[in-house]
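Right, I'll just put the structure down here and ask away after.
With one protein chain withheld, the remaining protein chains of the complex are depicted in position.
When the chains are written out, they are named A and B in that same order, and each has its own residue count from 1.
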Amino acid sequence: MKNFFDNFYARINNGKNPYYVTFGLLILGAVLVYISPRSLLAFMILMLCPMAIYFLNMETKIKVLIGILLAVVIIPVLGIRNIFYLEVIFQISVFAALALGLNIVVGMAGLLDLGYVAFYAVGAYLWAIFGSKQLSLLYSVPGAAAASAEFSLDPRWFWLFLFLGLALAALTGILLGLPVLRLRGDYLAIVTLGFGEVIRVLALNLDKPINLTNGPQGITPIQRPPLPPSYIMDVFRNILEPIVGHEVTDAQFYNVFFYFIALIVIMVAIVVARRLEDSRIGRAWTAIREDETAAIAMGIPLVQMKLYAFAAGASFAGIMGVIYGANRTFVSPESFSFLQSIGVLTMVILGGLGSIPGVIIGAAVVVFLNIQVLQTFSLFLSSLRQSDAVIPIINFAWRDLSNQLDPAKYQKLVFGLILVIMMIYRPAGLIPAERRQRELTHEEDE
Amino acid sequence: MKTFTSNPFYKFIIFPVGQMLAFILGAGTLLSVIIILLAYIFRGSVTNLDLVERTITILPKVLIDGITIGFVYATIALGYTMVYGVLEFINFSHSEIFMVGGVVGVELLRYFDAQGSLATMNEYVVIGMAIVLGMVIAGGLAVTVERIAYKPLRGAPRLVPLISAIGMSFILQDAVRLILGLTTGEFNVILPQFGTFDEFQILTIPGIANAVQIQNKTILLIAVTVMMLVGLNFLVNGTKIGKAIRAVAQDRPTASLMGINVNLIISLTFLIGGALGGAAGVLFALKVTRLDPFVGFFPGLKAFTAAVLGGIGNLTGALLGGLVLGLLESFGASYLGIFTEGAFGAEYKDILAFAILIIILIFRPSGLLGQTVGQKA
Partner (left out) sequence: MALLKTTNVVKRFGGLTAVNKINLVFEKGQIASIIGPNGAGKTTFFNTLTGIYTPEEGEIEFDGRSLIGLRPDQVATRGIARTFQNIRLFGSMTVIENILVGMHIRLKQTGMDILFRRKFFFEEEAEAEERAKELMSFVGLRNVGNELARNLPYGGQRRIEIARALAANPSLILLDEPTAGMNPNETADAIKLFRSIRDDKGITVLLIEHDMRVIMNISERISVMDYGEKIAEGTPAEIRSDQRVIEAYLGREAAAATQA
């Protein structure tokens, strides 16, 4: 089996083949998605294209070119045609950024953080409180919002709050880390879990004595940054409408707009993660993960380096939190549960601890599984339920199938299975981390 | 005197029960004194009622609630602490073992209820059957989980089995939900009404005006947990099996060289811990009367906190930790709201345990009864 894949990979990675394969996937995928925007298969073919770019040998220039073509032209256009895919890709980007951040903490530095979404919540609630009417409702009971309340800030402040969210999350990471990073790994895991719950319970209950978070109802509406001026948008509108075949609303433009913001953040996140990994700091993290006693004997200050890892990981989550709050125009404590933290951990473990391409693919697979495969399966079952179909041999009528069997609600089972199976059979993940190979010509000469 | 202390009756009955009483009295008295002192200090700041009077009025109920839940935590905590003692591993899925025990027990009662025989049976026999079934299923499940998800990972870096255990915990939650959903069409499990458990016994303590009321089931819960704790103490300290468990916990390779079947002992540890967890689940169900597949999470984490509070790996510590945590939580839940005039209330009781956990781990990671062990270089 493995042999078959190796041969297959070798064959398509030969000579000019990568170019044909990649362009083929790009064009085929684009056409298929354009023709049948609802087809899952078409979308998956298009998504093979970025994987081909990553895995096949091609000139870097061509890779960049295809990547830009795909990310900047094809996906936005197809996305406006069927907004659902843009939503999928946006979610993948959000979770990929979270997974990249958690990967620094868990994958590189080896610190198991089970409350990672707390930092995401910090970013989201920061913009939610300042970017909504919440500041003028501090002394009112949740739900009884005064109609006269006004937004406290201009929506353009969003751009500054991206950085404030990053900084506040990093600061929270340091404040949490200072007392607890001395602890042994498994204790640290439980303490971070506790911290995640503390943040969630605070979000749930800080509607009194002053109404900071609006309690379980969450905060809405949260402002979005304004779109570019209308004369620019009209240009786009005139170009896009004939292509996508329907009117393009501002809401759809917002989807594309947030897609681009997420894309930029994810690019920056990848660059930052790569640069940190290949430096004095990244090497210290790996050393700590491998053997703390040896690392400290080499002069690496453990607590300081772990704090860096916590802060770096948290900052990725903080900035994504701000974007998420603005994108949804709504935040509530439910989005920041333990389940979410484990979801991000599952992405990192599935993709490969410490592996940057791995965790991005891990995020893509898990998001795709959650909002596409499970949903489709749920819809399929409910359509069976409404039909008169019967399972032949055991004579079971689908109609009698319990409503409880709704795959979309069994995320925990999926996460749990992935975690256990990966730990037992493939602890290094789908795409294991690789160490950088250096040019060592000097050594060969001797 | 010496002959008396080595008498097994003293060693395995009087001493452990006395120890429990001492823990309850000590922790209860200390917290009561502190809260009454606080009430005097803040008397003026709360205007709408007499803080001291209110504090003292509800104090007996708060103490009883705390002791009851404390025993439940202690029983679950024993499962964590035994496994940690033997494998140095946080068995994250223990909270689900606890949940499964409770669900199984309640399902048995519901089965009898559906048969119509529940009302006619002796209530204590029924409860006994539910507890035994809960213990058997939960113990068996704990051993199975160990075989499937932890045994292949023995010797891997510490975090690997922990992550596997987290995965297992999620799998069990949704598996129970799935089974319940498919069989009963609903994943909430509600305890049927039967017997006289909800009736109150009146206890009059001289010197206090209000009579203290204790529910029958509270007495039952405390009695059963005390019996189990005494039994466990005997098993671990008074039998050959217990000696083998302690040997494996001390030094696994050496124990193995001495001819102890280490795998068997590890399975046994999971069996005992799981059975205790299962029994705690049934008793917990009796107390809260309503379960769902996700109900194990908080009691599990609090029990882990209790184990750490007492000194993880230490059985007496788990008991002390459970009681102290139960009392602290009960005090926090009842008095926080009164003292802050409703600004902060019982909704913070779940994170109180975490606050305690963090404080202990920072200032005394070895716990109340644990010994500081030097780090191996």
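Convention: a residue touches a chain if its C-beta (ideal position, glycine included) is under 8 Å from a C-beta of that chain, and two chains touch if they have at least 3 such contacts.
This structure is a prediction, so every number in the text was calculated from the model and none was measured.
Checked against the full complex, the one of A:L302, A:L339, A:L369 or A:A408 touching the unshown chain is A:L302. Across A:S140, A:T220 or A:T286, the residue that sits in touch with the chain not pictured is A:T286.
Hidden from this view is one chain, which touches chain A at 272, 275-276, 279-281, 283-284, 286-287, 290-291, 293-302, 308, 435-438, 440, 442-444, 446.
In this text, only the chains that are shown with their structure count from here on.
Computed centre separation for the pair chain A/chain B is 37 angstrom, with centres defined by C-alpha atoms. Within the complex formed with chain A, the chain B residues making contact are 89-90, 148-149, 152-153, 156, 158-164, 166-175, 177-178, 180-182, 185-187, 297, 301, 304, 308, 342-344, 347-348, 350-351, 353-355, 357-358, 361-362, 365, 377.
For chain A in complex with chain B, the residues that touch the partner chain are 110, 112, 114, 179-180, 182-187, 189-191, 193-195, 197-198, 201, 204-205, 208-209, 293, 338, 342, 345, 349, 402-405, 410, 412-413, 415-420, 423-424, 427.
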